[in-house]
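Note that one protein chain is taken out, while the other chains of the complex remain in position.
Per-chain numbering from 1; labels A and B assigned in written order.
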Amino acid sequence: MANFSGTIEDREEIRDLYARYADTLDNHRYNEWLDLFTDDGSFESTRFGKHEGRAGLEKFTRVYRDSLGGAQARHVITNLLFTIDGDAADASCYLLYSHCKEGRVQQSTVANYRDKLRRVDGRWRYQSRKVCMDGRA
Amino acid sequence: MANFSGTIEDREEIRDLYARYADTLDNHRYNEWLDLFTDDGSFESTRFGKHEGRAGLEKFTRVYRDSLGGAQARHVITNLLFTIDGDAADASCYLLYSHCKEGRVQQSTVANYRDKLRRVDGRWRYQSRKVCMDGRA
Partner (left out) sequence: MANFSGTIEDREEIRDLYARYADTLDNHRYNEWLDLFTDDGSFESTRFGKHEGRAGLEKFTRVYRDSLGGAQARHVITNLLFTIDGDAADASCYLLYSHCKEGRVQQSTVANYRDKLRRVDGRWRYQSRKVCMDGRA
């Protein structure tokens, strides 16, 4: 018996979910980003507060986009760790966030995510994401 | 049906390709690095321009090595995302590049790669890599 939870396929899909989260957000493909959450999904951060449900998350994307002021954001995701239990999973990862403008990194943050995932309509999605900042560089 | 393209084995091999790219380049194993490209493979960066084919890439390794001036380079690769279609794949990843000398990080860059992969002789290889810099820290 394998020393990890869930199937290899589940694990591959969840890994993919994490890369897609950053890819869609950093490239302003907000509709695709919204589809990575469950209908009642939530996102919470120290800086932006808590946003829930499709309408709440959609509003967050507008606030977030404005906050960038034209900078290129990069959500560098590492240290993904998760435990799958049927159609639910607890997960965490590390985040190195940077904010680039005019060829310079203007902001750099170390943080971590605590997530709850749920499989809905055959796809793993975020039910809740909470990002906690450790510090700014 | 799994929500990802290609087989698990393909995906594992491609992940391995990305780690090998950095490992061979950062440890000056340039012949192994060259073998990660197809015969007509290309590498393009903002800083170093475009280099094509075995001879072109080989020339690039010499220019690159000289540019280091004895520094230890680290290509930190994250956020790998790819879509496999038979023997071809589109892929992207993030790069945190650092350049260390005398115990100090002397250069630090955030960038992303846009890649085309092709399976040749049973192995996934880079057909083209294009690295775009976001900013320097």
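One rule holds for everything that comes next: a residue touches a chain if its C-beta (ideal position, glycine included) is under 8 Å from a C-beta of that chain, and two chains touch if they have at least 3 such contacts.
Predicted model, so just to flag it, every value in this text is computed and none were measured.
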item: Touching residue (missing chain; options A:Arg11, A:His51 or A:Arg118); value: A:Arg11
item: Contact with the hidden chain (one of B:Arg29, B:Lys50 or B:Lys101); value: B:Lys101
item: Absent chain, residues of chain A that touch it; value: 2-4, 8, 11, 78-81, 92, 94, 96, 108, 110, 112, 133-137
item: Contact set of chain B toward the excluded chain (per top definition); value: 8-9, 12-13, 16, 19-20, 22-23, 72, 74-78, 96, 98, 100-106, 108, 122-124, 137
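Everything that follows uses one rule, which is that only the chains that are shown with their structure count from here on.
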item: Chain A and chain B, separation of their C-alpha mean positions in angstrom; value: 25
